[in-house]
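Removed: one protein chain of the complex. Kept in place: all other protein chains.
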Amino acid sequence: MTKPELPVHVIDEIVKRALDEDLAAGDITTEACVDAATTATARAVARSALVACGGPVLARVYWAIDKEIRVRIDAEEGARVQAATTLWTISGRARSILMGERVALNLVQRMSGTATLARDFVDAVPPGTPTRITDTRKTTPGLRALERYAVRVGGARNHRDNLGSAVLIKDNHIAACGGIREAITRARARAPHTSKIECEVDSLEQLDEALAAGADIVLLDNMDTVTVAEAVRRAKGKALTEASGGVTLARVAELARAGVDVISVGALTHSAPAADIGLDFE
Amino acid sequence: MTKPELPVHVIDEIVKRALDEDLAAGDITTEACVDAATTATARAVARSALVACGGPVLARVYWAIDKEIRVRIDAEEGARVQAATTLWTISGRARSILMGERVALNLVQRMSGTATLARDFVDAVPPGTPTRITDTRKTTPGLRALERYAVRVGGARNHRDNLGSAVLIKDNHIAACGGIREAITRARARAPHTSKIECEVDSLEQLDEALAAGADIVLLDNMDTVTVAEAVRRAKGKALTEASGGVTLARVAELARAGVDVISVGALTHSAPAADIGLDFE
Amino acid sequence: MTKPELPVHVIDEIVKRALDEDLAAGDITTEACVDAATTATARAVARSALVACGGPVLARVYWAIDKEIRVRIDAEEGARVQAATTLWTISGRARSILMGERVALNLVQRMSGTATLARDFVDAVPPGTPTRITDTRKTTPGLRALERYAVRVGGARNHRDNLGSAVLIKDNHIAACGGIREAITRARARAPHTSKIECEVDSLEQLDEALAAGADIVLLDNMDTVTVAEAVRRAKGKALTEASGGVTLARVAELARAGVDVISVGALTHSAPAADIGLDFE
Amino acid sequence: MTKPELPVHVIDEIVKRALDEDLAAGDITTEACVDAATTATARAVARSALVACGGPVLARVYWAIDKEIRVRIDAEEGARVQAATTLWTISGRARSILMGERVALNLVQRMSGTATLARDFVDAVPPGTPTRITDTRKTTPGLRALERYAVRVGGARNHRDNLGSAVLIKDNHIAACGGIREAITRARARAPHTSKIECEVDSLEQLDEALAAGADIVLLDNMDTVTVAEAVRRAKGKALTEASGGVTLARVAELARAGVDVISVGALTHSAPAADIGLDFE
Amino acid sequence: MTKPELPVHVIDEIVKRALDEDLAAGDITTEACVDAATTATARAVARSALVACGGPVLARVYWAIDKEIRVRIDAEEGARVQAATTLWTISGRARSILMGERVALNLVQRMSGTATLARDFVDAVPPGTPTRITDTRKTTPGLRALERYAVRVGGARNHRDNLGSAVLIKDNHIAACGGIREAITRARARAPHTSKIECEVDSLEQLDEALAAGADIVLLDNMDTVTVAEAVRRAKGKALTEASGGVTLARVAELARAGVDVISVGALTHSAPAADIGLDFE
Partner (left out) sequence: MTKPELPVHVIDEIVKRALDEDLAAGDITTEACVDAATTATARAVARSALVACGGPVLARVYWAIDKEIRVRIDAEEGARVQAATTLWTISGRARSILMGERVALNLVQRMSGTATLARDFVDAVPPGTPTRITDTRKTTPGLRALERYAVRVGGARNHRDNLGSAVLIKDNHIAACGGIREAITRARARAPHTSKIECEVDSLEQLDEALAAGADIVLLDNMDTVTVAEAVRRAKGKALTEASGGVTLARVAELARAGVDVISVGALTHSAPAADIGLDFE
């Protein structure tokens, strides 16, 4: 599988902000209790089963704090590991390890949490069905790049990155335009030719209208599976179909079997519980 | 109740970053489909029961986008509302409302999610027991100030803000120092006199050592309720007691009845599901 | 025509940087020579024919310097004006007007220069041919959002905004993949489903390969017009065609008549001469 | 010749912004098509004759993206090279090279464009005449430091950097003061003693007034060559003379022969066409 | 007297940083003790005699915290006031006033401290002697613009702003060049023509060399008054003279009488004690 890529300058900006929150005034406990010269080795350990994600980010946290710290990647990005598996090993000045512990864990726990949930959704797609699981723009403000990366590490795919990277016509746009046909026509005339035109539809009538207007993708919003199946049938050969709206793990299989091309899942980024990862000093 | 306060310049910094993520390249759908002069009114509506939180943040999102937008606060910060309640009403240019929709919702959904979970924990404390629910430093990187505010809006309290604002001696500090007594002594000698000295203990033996060394607060880490009760008995009149470590809603009542002063709950900020809030155009 | 939109927070970030460059150490000439209480009115005047662009940016420059300054928009964004036309009128403290003059002019001269050149290209497309003129990513570092806006103000369209907003497979990607088919297949499998797949081709052989692999857009790189016409013929009904590579104004008409869908022009943003605009005090 | 110097922290700030524009959401094409482990070597090649400028900036772009990338400087800053000359060679991970390609080229094309135009102006000064070519403050917002460096690399000189670094009295300052004498007197009394006093004059009458008031430099604004020659005669021994206002390459020689000390050329930075540089993979 | 000018965007950047330091985690005392709706009026009062400076900065601190706060300027910038004088009056929400108190006072106490010391030096120049008092680049990192403004408010003048705004050749430059003549010649050839050439000299021999090479200003470093007087005599009509190096208030008069043009005083910005200003609630 292609290895997801996360630009270093994007990581560093997020790491800097996180350190500013936690370490701007120093670490009064560590400075008082730990001698400056003490060295240590600590292992970041999965406390429960999870998909490992965030090693390069943890490494940049420590690079920002102390250039002498060494970080070893024990679990590849995207590896499914069992509880008690060592993910990453950190060695160097004990003060530095302690000063960065919480910031590093806060980041990798969220990233691994999202990667794990993404993997669960991907694994719920029945073998042989080509349905793609994607995220949405319901990401944590300030962490979109990390979370989209975690989604890919988990094996799912990304939806559009931002309001400027693709067209997605929703009910309010349609209302403002006076109709689906008009909205799609305007978007095709004005948006970059590199973007597909996606249109949200709430009913089969709207679906037909969107297909007639030449939508490239139809977003089937909160439809039951029978309706989705009918929508897929009507859209076949004309547009990609995307199911969205509170899709749970339990529903993935039936939606996939209904033939939908894409299932987009906001929960991957807005409600994934943090993975349980701890730092053990040797 | 005292109204929590969230500094405006802190909000604005977070809002700016969030807008950079979503709107730096403009909104190609809205620009194509919605005329610049069209105006609208939209209501942010709770889709399920929740504790309202984030109105001032939503207002700053729109202030950043368009100084002419008006935001009305329909639900006070901290109000428990039922599904279908209007929380905030936004009126002005339709383009501006649409351009800010996702960023605004991403922020208030997280804040209301945390406030709601905080309220649930606070409400689980039996009447008459003085136990305090607090957050931890397991916050979302970049959003700590918002999340700590949401915790207070939910009726819970904050733990220390960062590594510089209070002393919390953990096992690794103790190991590096050579013992609890030494760690507490060093911290009292060197940390600001305005900070209490909190010490994590894993056993009653450690507890006794921490109390003897004069700890102001003892963090009872992952102890069962019987042990907590004994720890509370030993600490009475000497130190505050704080229970921590994967505390679920179900366990709050028994811990409170065991007499613990504080229960700190990482899940308030690391795993609260986003509250379901939508934007309805009139 | 739909009015292009430029987010205010994007403008303000650019304006702040520009002011930091020019005004961080104050304006020693103005402070010495102009009394603080003196007021004035100044008109930004086109010194030659141009397409007006940048009024909202000029207004934000002055808003950043002095909240009391009033800016009146005399020429609509996108208006073609003759030499000596007043574009915008600024009134308030004379010191403030002078302190912001160079920064404001540097911005609007570039924006109007790009808008003017974009309009020239658009006007060179023969009536009745649907060819679209677009920019490229060859923008001035730090000013991409302003320049893309200026391109739209001039009546042209935008290409993809950045490396994350659409797929464009170039020769080096093809080489790294081992072929056009493999590159397109991989991109379709992994990139967001909202992005079209564009593939650069240098020859009709490559074109056929790209079409066979299902490219949504083919980028005809540096082809002569006869070849472009043949490429258009082969791509008809299968993919959009985009001509690129040093296209001059003189060649637009023949390329459009050859039926190409899109002509992308790097010069719109990398080599547009600044429009000549001066500030006249009344 | 003294080698121009460009502070690293200034480069890095500009590079970071440029990467934020292009790479904040990753590179979906490269991630999909190029394996993470693939390495490559690419050469930045002049497609036409130019003055090389920007090697240290290109190197910092790649340093920001990937610390393992190696950049070799093949052409010295300021070297005049023919088409097909390799300027810089980049080797390392193919993904990194591709991800930084556009940002790096956008920067060096502008810098080399300005350096080339500056060299053309410098070369137009007849041998034996001491006239100096300088830039103005008509720089690209956000890139002033890079452009002024490119001007020096091209062999020309810089004018004042910003509004706080030297006094330049223009017509509006004169009007606000009530006259040239008053303006110069005020400036001498109040501005830093390290700054010369330059005064713009539109006529020989104004010139005489400025010289009488003790101006250190007179800016001859939009004067014909005969008038410039007379101005030079009158100013000899009293003040430096600077010709400005739409000076073209063709006029440089006659102005220099007229004896003017300085010719300042806004076009060096506001209208230099980008130099044509491409990236060829081996 | 001309009123010094301090650009708003420069103030705001400094204010934001200062608020980040003190208020990023909220104000736990004020939130607990003061109701959100309480209003108040507070007066910033001089506790001892001083030169008022910083009113516009204090106003921006409160504008950043709370747009509803009103700030009244009771003492003009540069006014010499006695102890117990009200300088500025702040009214609005009591919480906001308290949250900004320390940041505002920290800024205005430093600014007024510098303005007061500057005024003392200016007043020490005997009437009728034209000697100018200036600051140096020995400013507080991050606050240079505020401090240079305070120097002007105090009636003194600014030296060069930064390393790019004027030439000042020091002993190490001379050593690197191989002599004063060479250094001055190089600087004249390469530095902007708008900058004077200042050269530091330690002896009368060096002075003669600098004058012969055409220095515009000579910096008389740590010379006794007799030597300064001789230097002034030799430089008359050729260069400005500047005395520098640990000049105390007591020595100003004799140096001025020795005829030196400029006395530059590092202590204005590196060692001015903070002025004593308190905030009294009504």
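For clarity, chains are labelled A, B, C, D and E in written order, and residue numbers in each chain start from 1.
The rule is simple: a residue touches a chain if its C-beta (ideal position, glycine included) is under 8 Å from a C-beta of that chain, and two chains touch if they have at least 3 such contacts.
Everything quoted here is computed from the prediction, not taken from an experiment.
Undergrad: For the chain that's not shown, point to the residue among E:Gln109, E:Gln206, E:Thr241 or E:Ser264 touching it.
TA: The single option touching the absent chain is E:Gln109.
Undergrad: Touching the absent chain in the whole complex: find that residue among E:Arg80, E:Lys238 or E:His270.
TA: Touching the chain that is not displayed is residue E:His270.
Undergrad: Which of these touches the unseen chain: E:Val8, E:Ala52, E:Ala75 or E:Met99?
TA: That would be E:Met99, which touches the missing chain.
Undergrad: Which is it among B:Arg60, B:Arg95 or B:His159 that touches the chain not included here?
TA: Only one of B:Arg60, B:Arg95 or B:His159 touches the chain omitted from view, namely B:His159.
Undergrad: On chain D, where is the contact patch with the chain that was removed from view?
TA: Listed in rising order, the touching residues are 2-10, 145, 148-149, 158, 161-162, 165.
Undergrad: Can you list, in ascending order, the chain A residues touching the missing chain?
TA: Counting over the whole complex, chain A touches the hidden chain at residues 16, 19-20, 23-28, 30-32, 35-36, 64-66, 95, 99.
Undergrad: Considering the entire assembly, which residues of chain B contact the chain that has been omitted?
TA: Where chain B meets the chain not shown: residues 2, 132, 134, 157-162, 164-168, 186, 190, 192-196, 198, 217, 240, 242, 261-262.
One rule holds in what follows: only the chains that are shown with their structure count from here on.
Undergrad: Regarding the chain B and chain C pair, does the interface count as same (over half of residue numbers shared) or different (under half shared)?
TA: Different, since under half the interface numbering is common to both chains.
Undergrad: Can you compute the centre-to-centre distance for chain C and chain D, using the mean CA position of each chain? Integer Å is fine.
TA: For chain C versus chain D, the centre distance works out to 22 Å.
Undergrad: Just give me the whole-number Å value for how far the CA centre of chain B lies from that of chain E.
TA: Whole-Å distance between the two chain centres: 43.
Undergrad: What residues in chain C touch two or more of the other chains?
TA: 2, 23-28, 30-32, 35, 99, 145, 158, 161-162, 164-168, 186, 190, 192, 195
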